[in-house]
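The block underneath contains the structure these notes are about, expressed in structure tokens.
Every protein chain except one is present and positioned as in the full complex.
We just call them A, B and C in the order they show up, numbering each chain from 1.
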């Protein structure tokens, strides 16, 4: 039910010598596990004896792909991509991976992030005659790598040179005729990890849950600034760009990532539990029950309940068939559509003082509807507890919250918001508690949405 | 992940004087809320000034219907149906509602249940020249009602006479040219309830969650044996067949129904919590964590944890995009497919003594895979706790478990099953505790699957 | 471009012992050849060891069926149906074959025609409890056969008894568990023929062109009133109902049938050529060129040219991609849609006195547009010659022209019509010449649409 959305998930697998659709099938499985990171378009590219082939389409992974399409994608390397938003001129022009041919053969790239100086680079290349068939940053990345590759001795060197030129956040995986290369921007804003299957296949993924489903053992997170290259089955690393202060997007823990993923050593589900416990400490309230807004609010609510001793109840019936891609027919009101997804259980809230935990407030429209549901179901009091600090500034690093207009806090004080939402009280995770949700993580989070201090630019 | 499946959900709405697609849109919404009762086919029929029209198709409600199709379905009465299995000759021949014309005009019927003497009746009618275009019991119901209607003075009387002839379990809703009729078999095996919207619309549904999503206030359950008729906006009841001992299917509480539904006065989620608590009492175990198999095992696990004091943790990452209708590609193994849906969280089980709560064991194949996942994730001990008694006998009342071959307990003892599943211990809800999961429910459950004592025939 | 439409085509094949999809594949091929008789829905039913299976859908044969669907239809008997109009309650409820189970097992029926006393029979059966799931006459036929079959000793006897009861026109093919039966109404209004393949397979079809495409040699037309039964590979005939005066629909020759079909001994293309020649004799005109309206007007135009000595030219460019099922987008006018299908060639008509030959005038709307096209292309004179007599009375025997409102001649004289269409002259095939288009055909045509004398009722 959250109003902020992650834009992409990426996956790659290298299984030396494979000449069937094994890699494509594993990529399909990995993308299924990353589907929460993007539901509007997806694609898989493979390299089969230096010949690139791919398939992309609009929709969920298991709609776009079937046996027939997977079976046609053969070779020892595959990469895949799921995407939230495929805007741009055509129905699928912006879908990834971007597959292309250039001076040194073929290339396919899957990218998660946002290039801050994309417009600048686009203009620079245009002066050399570049043409753009998408509006996606990945095309700018592709040009940058392709241009450097002409002089650079190898694709991995070209990637290194390109990274000096690209400002922004990105986790990317690419396949050249003979190699697979994965890289993460120097501040490590988006996650990327590497694992290995018992059969020797090397796997890259946005989240560890995708390693799990393909049966790969987690090895480690790719380091911020690191470039990993797989060639002839051998993995090598270039860490020349490592060592900057890193800034993992805190919303990966708060909302984006799957609870069973481990990012930079922290289990996401635990991060959410801890945030709930911290809320119970900093913003306690005399209440009868704690409920969580599914799905990301549930572990935080459990943490709140555990810490506060207030009883946790499952406050909502959830419709698992009315997902993010559910299209509301004309005749159905916005309220009815929300209730289709989230039906408050009267018996658990009637006559009760209710603490409701959710991950964030951006515009707040849906939350206002839900609070109203609880009132109508007889809740005596509704206390909102939000497992992240107030969202005050737009995000330019690959989410959908790119404008200050989308933020209720740009126009209203905390008291006003509490009143607009119809709640009895409203409290947020304290900014100073933020680092505690991942206690062993030594680096800093990107907290720009809370502070306005952007780590890049 | 359960291996037993409910076959159908039904919905009906009567809004006097409506001549647009309001009723169809509400039925769409109601069917969305009942989608968990059947995902393979669905349909909506309306009566517009005595003219019947309908649309049916294979697939989920939001795939089969769109604005255009709903807008064509106009009139003051609508009924809808979701179905698990549409077997039979054609791609959608068995989908419901069944719409037909007969001596007294048109009729559309939606049915949830199973007619035990269907073959016998079928043969009887055949001798009078009946032809069957489906293999569904609803066609037999239709013939029975149609035949009695010729002499009976009204459709509701015809339904009453038909009910004397039909042996079996059924909840049904039908629309005649002027009336809507809802009925429930005398033992009340399948649920059916009635509610009312603020605008006066009268609503029938398999579960209260469907009343909630259309904004209808729950009025009451239809009584076992009751026939409700809506004519000119007035609701009347025939209770001549009421008064038998009723036998609600206990699996509605254990697994079929949505946790936010209230059946015969009992909130389903609470029934599950209680069953977990009862398990903690009757089959305690020295353990570190309690986990539940999503979705129906979760409230039972919470109940177990609460009662036992053992910590509840969310043991699995769940993929909400790999639903029941997910088709596993050839190249993906059964294990990989299960892991796509259910990924154990290593940090919560590694080195731990784990209690895992699930709703039932039929064949047990998937559960064996899950136990194995837990072992591979480092669980020291795995104790299975099942929130219903052992499933020993087939069900003939509208589920998919119709043969003794499907039951692991038909061939193995409890000890053998425990060993086959790879668990350290295995315990079930005690049969004598069963009635406690709905403490205020005065009638008996159908417990045939546990006892072999079938309430009908 | 014609305004009258045939409603159906039927096909059947019996290949003793076949247990694969051979019969279904041949039926697919046969239906492709009969596609001109109906484009809105189609279906195939097979009987495999007494088990009926079928597939039906909306759309053209090669859209509804594919390898996968054909491969599932196995057995030694198959029947198929193409249909022009699938009206009625649902998207495909009225599609054929109608597949059913009844007292004596399964039955599938494909029917081309119209039952005049259908309403009367429907009411009679309703009094015995019949229910109707379609609005199609074939369901009435099915009930009639099923009822008689209970007492009759065999399916073919039941068909014979049913034929005494059914008033109307029909060609039908059915499959029972062991037999295939084909029958034609006693006046033989719709065509039906039988052929045989070198491998022994017996084939029935509406037109001989369907025999040709499956490689079957034409044996003979089924006689009006004849019932043919195939059992254990042996063909037998019941001719008890033969011998009435027959009345083949003359529009089969004029427009409906494919030019390469032979009906009652007459090649359709020749019938059309002759009608053109007869027009040249009875309604000559001083002209420069003769053109035909594709497709059925072409052979008549060639015949006119040959007889008159006026030069034949191909007056229109035709778009073979804008077929009958082409849906005109909103923004495209009716004139533009006609021109998409039929583009007059200016060089052939500019400054010329043009004779344009077409098959019939019903409402005349399209013809008025075409005449206007010719004027705009510079034709000096436009003389319309119609290869059938004036259409004065509705047809109740299975076409779409069922109402007098559809007929321009119901409101206007010949002179008025000529003026409305913008032609310089207008002449029709003389009624007394009609029998000459099939010179060897000894029986009479149904000429009700010209005379109002209906052979039935």
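Simple rule for what comes next: a contact is a pair of C-beta atoms (placed from the backbone, for glycine too) under 8 Å apart; a residue touches a chain by one contact, two chains touch by 3 or more.
The shown structure was predicted, so the numbers you read here are calculated from the model rather than taken from an experiment.
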Shown chains that the omitted chain touches within the full complex: A, C
Contacting the left-out chain in the complete assembly, out of C:152, C:322 or C:392: C:322
Residue among C:161, C:270, C:381 or C:433 touching the omitted chain: C:270
Residue among C:8, C:70 or C:160 that touches the chain left out of view: C:70
Where the unshown chain meets subunit A, residue by residue: 52-57, 89-91, 93, 98-103, 107, 123, 125-133, 135, 139, 142-143, 146-147, 150
Footprint left on subunit C by the chain that the document does not show: 21-22, 25, 28-29, 32-33, 35-36, 39, 60-62, 65-67, 70-71, 209, 212-215, 258-262, 267, 269-270, 295, 298-299, 302, 312, 314, 316-317, 319-323, 326-327, 329-332, 336, 339-340, 343-345, 347-348
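What we mean here is this: only the chains that are shown with their structure count from here on.
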Equivalent interface positions on subunit A and subunit B, same or different at half: same
CA centroid of subunit B to CA centroid of subunit C, Å: 48
Centre distance in Å when subunit A and subunit B are each reduced to the mean of their C-alpha atoms: 36
Multi-partner residues of subunit C (each touching 2 or more other chains): none
